[in-house]
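Below you'll find the structure, written out as structure tokens, and then a few comments.
Here the complex is missing a single protein chain, while all its other protein chains stay put.
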Amino acid sequence: MNESPSPRWITPAGLLPVVVAGALFFYFVQMVPAIADGQTLRHVIEWVPSLGVNISFLIDGLSLTFALLITGIGALVMLYSARYLAGHVHQARFSLFLTSFMLAMLGVVLSDNLLGLFVFWELTTITSYLLIGFSHATQKSRRSALQALLVTGVGGLALLAAIVLIGNAAGTFELSEIRAMPGVLTQSVAYLPILLLVLLGTFTKSAQIPFHFWLPNAMAAPTPVSAYLHSATMVKAGVYLMARMHPSLSGTDVWLWTLTIAGAITMVFASVMALRQTDLKLALAYTTLMALGALTLLLGNDSAYTITAAATFLIVHSLYKAALFLVVGILDHQTGTRDANKLFGLASAMPVTATAAAIAALSMAGFPPFLGFIGKELKYAGALAVASEPILVAGAFLIASALMVAIAGIVSFRPFWSRSGDPIPNVKEAPWPMLVGPIVLAVLGALFGIFPDLLAASLVNPTVEAILGPAQEAKPLQLWAGVNLPLALSVATFVLGFTLYFYKIQLRNMLIRLVDSSPSFDRGWDKLLAAVLAGAKWQTRVIQTGVLRRYMFITFGTALAAMAGTLIIKDVVMPVLGVPDVTIADWLVFLLVLLGTGLTAITNSRIAAIAGLGVVGIGIAMIFILYSAPDVAITQLLVETLIVVLFAAAALRLPGMGSEPLRSRPLDALLAIGLGVSTTAVLLMVTSGPIDLELTTFFQTASWPQAFGQNIVNVILVDFRALDTFGEIAVVMVAAIAIYALLKSKPEKDQT
Amino acid sequence: MNSVILIAGARLQVVLLLVFSAYMLLRGHNAPGGGFIGGLIAATGFVVYAIACGTKDARAALRFDPANIAAVGLGVALLAGIVAILWGDALFTGQWLFIGETETDKGLPLSTILVFDIGVYLVVLGAVLSIVFALEETS
Partner (left out) sequence: MEQLLSVLIGVLVAASVYLMMGRNLLRFLFGLILLSNAANLTIFVAGRLTPGAPALVPEGLDAPVGDVANALPQALVLTAIVIGFGLFAFALILAVRAYRSLGTLNTDDMRVAEPKDQV
């Protein structure tokens, strides 16, 4: 991709997002003093007040920290991608997706209403789907995008269920109000389902084992996307929600152990897997997993040490990981490869990139005086303060941190300074828009390391306060805390880390053999998808036979079950049958219709059937006449006439019906009789009960005084219910148009 | 069908049924009748004419394409409903004008209700005829 001459990159599509993100960043920066002072800002717009759905925004330490990371890193990444994707045909589309994602992500961390949060949460899922699948021409990125969408989508649904349960338990969807009621969730009967569903949502979003597999695959996205979504923002949405719900859900054994176990396993597994990768971007993806695991583990506890560690590590990780992703993107962009086995000694060719990479990597590895060192010290201090198993947790951190040292070396030392292979010739330094991001982020890591109080006062303390409450003091951030156990663990980390780096090739080969022979979640995913598709096929085969008779049988069978079932379950009493008010005319009409119906049902002749139908129609018209419905009777007679005319015209163009004797369809007959009997039973009950004539009385008394009409039926049709009638004539009209289209279109004989 | 008696009868009968349908339409508000019934009666007249003389003659006698009649009817009904807005009422609220109104007699009532019913009449007539003609004309 070493394209030259450099394409035009100063375009609206490339730079507009930078401006938006930058403006938002400074908007949030000016809030820092107020928030650091202990204030919280809240803004509410009522949306669906009857359902308690508001668009409400809350800014406290936690959401401000996230908002700054989102907009700050966002602005740098967007500047970077303006150059990275310059000249790409779909650059405008990319900018749109990335900006939409940024706004959705801001919505997640700022929303105070859980339903609003859910909407933004889903928006991040959708926009990240679009971003991962940006190179939609390749099958791999489509698969990765779909996988991320489905995994995080399932989590989103679980989250929605959890939100509904929370709303029921707490009586409100406002996070700030739920927070103000301690124990309202932990002591609720629905606590366990709420917790498990929330964790299902956050674990899928933040890629905790066993839902981790989508994140490495998501590296199919363009590198700026990975730098933004998969290091600093989207995957941290799950972490954010765990931190946000921490006051309301934490403090129980289930919370502690679930987060500890999932976090620890993810952390160790991911750091080992990171060592196995030769693709630098994939290695970084696995270290992101490791960081997410560490954050999850830390959030499982509620001591000041662990939460301070989580808040600090969150910032540390976002800074160095975004920087390193961008560096890998630069390597890819300038050399055309990301393979660790091909990149050596590029420091002299690209000195600025190399410096940025070195600073970021030192922070990642946790060397003093960088912020990463403070973060690591705090992690060890937090690990020793956990409520579960301090020794095991500290051990897990030790392994993971040592591996981080080795991987920092692989990702940023080897490609630039190692002499193990020949450097790729003719590599140029990256253009400046791509260098700004890595340098700023790396330098910030160093700056905050040297002046930790800056970060502690502005962001870390307010965040800790937002999670633990104002009563809890955040632990201090300092480079030199004296000779203590965390320091000893740090030294052990470096020793172990250098050893691992030294033996990396052997370790990697060993891991490749080990990993490839063990079952993989990714292949399991394919099997799961295949099983779902096979299940859908099977279901279609069973339900959709393609035979109309069977569909009708199922439909009528369901109707029978519903009607007869209700009659039986409700144990209704049948009214006594009697015929006191039946006249001779009634009996004659009854017999006439009966005769016509019977003829239509059993005959094999079309003419006889049409005659039978005519008899039925005229008989029914007579019923309407006998019982005072002249309008209906006239309509019925006219429509009967037209039906006969239509049938006669159509019959000329159709063959006969053939015979289908009753004995060949005993089941059908049984079902038909059952439905007929049920209908009669229901009607007998309806007519023997009371009737509400309120509407009828209204129409009777209002017809002449209000609508100046004596024929009440017609007044209802054209005045009181005119809108309904209008709808009905529109339907008649549509039927006519459809029929016209059916008959006038050319026949397609070849379809038989 | 080439029966001279039927053809002659059909011609006369179309006229009679049309007049009758107009009568049923106009009296519909106070006695059995109305747009649905009137439209169906008129349609029946033309259907018989089409059976007797063929759809070509029936179309010629009708002068307008039945689909157009139905569309115009739908538009008329809609307009009759919409004009209520001009008086500040809700959609499809009837508006009345009594010509020659006196204390005891309401005079000749004209209303958007009647216009709406005429729309119904036209839709039913046009829709039924376009269905029947289309079917008769297919081979």
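Per-chain numbering from 1; labels A and B assigned in written order.
Going forward, a contact is a pair of C-beta atoms (placed from the backbone, for glycine too) under 8 Å apart; a residue touches a chain by one contact, two chains touch by 3 or more.
Note that the structure is a prediction, hence the values are computed from the model and not measured.
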Tell me which residue among B:Leu6, B:Ala31, B:Ala61 or B:Ala84 touches the hidden chain in the full complex.
B:Ala31
Sole residue of A:Gln187, A:Ser520 or A:Gln700 that reaches the chain not shown, by the stated touch rule
A:Gln700
Candidates A:Ile10, A:Ala23, A:Ile450 or A:Met552 - the one touching the absent chain
A:Met552
Check each of B:Val14, B:Cys53, B:Ala67 or B:Leu135 against the chain that is not shown and name the one that touches it.
B:Leu135
Listed in rising order, the chain A residues that touch the chain left out are 540-541, 544-549, 552-553, 556, 575, 577-579, 581-583, 586-587, 590, 593-594, 597-598, 600-601, 606, 609, 613, 616-617, 620, 623-624, 626-632, 635-636, 639, 642-643, 646-647, 650, 653-655, 657-658, 660, 665, 668-669, 671-673, 675-677, 679-680, 683-684, 686-687, 691, 693, 695-696, 699-701, 703-705, 709-713, 716-717, 721, 724-725, 728, 731-732, 735-736, 738-739, 742-743, 747-749, 751-752
Touch rule applied to chain B and the missing chain gives residues 30-32, 36, 40, 124, 127-128, 131, 134-135, 138
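The criterion applied here is as follows: only the chains that are shown with their structure count from here on.
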In whole angstrom, the CA-centroid distance of chain A from chain B equals 55
Could you pull out which chain A residues touch chain B in their complex?
630-631, 634-635, 638-639, 641-642, 645-646, 649-650, 653, 707-711, 713-715, 717-719, 722-723, 725-726, 729-730, 732-733, 735-737, 739-740, 743-744
Chain B - residues contacting chain A, complex:
24, 28-37, 40-41, 43-44, 47, 51, 66-67, 70-71, 73-74, 77-78, 81, 91-92, 94, 96, 106, 109, 111, 113, 116-117, 119-120, 123-124, 126-128, 130-132, 134-139
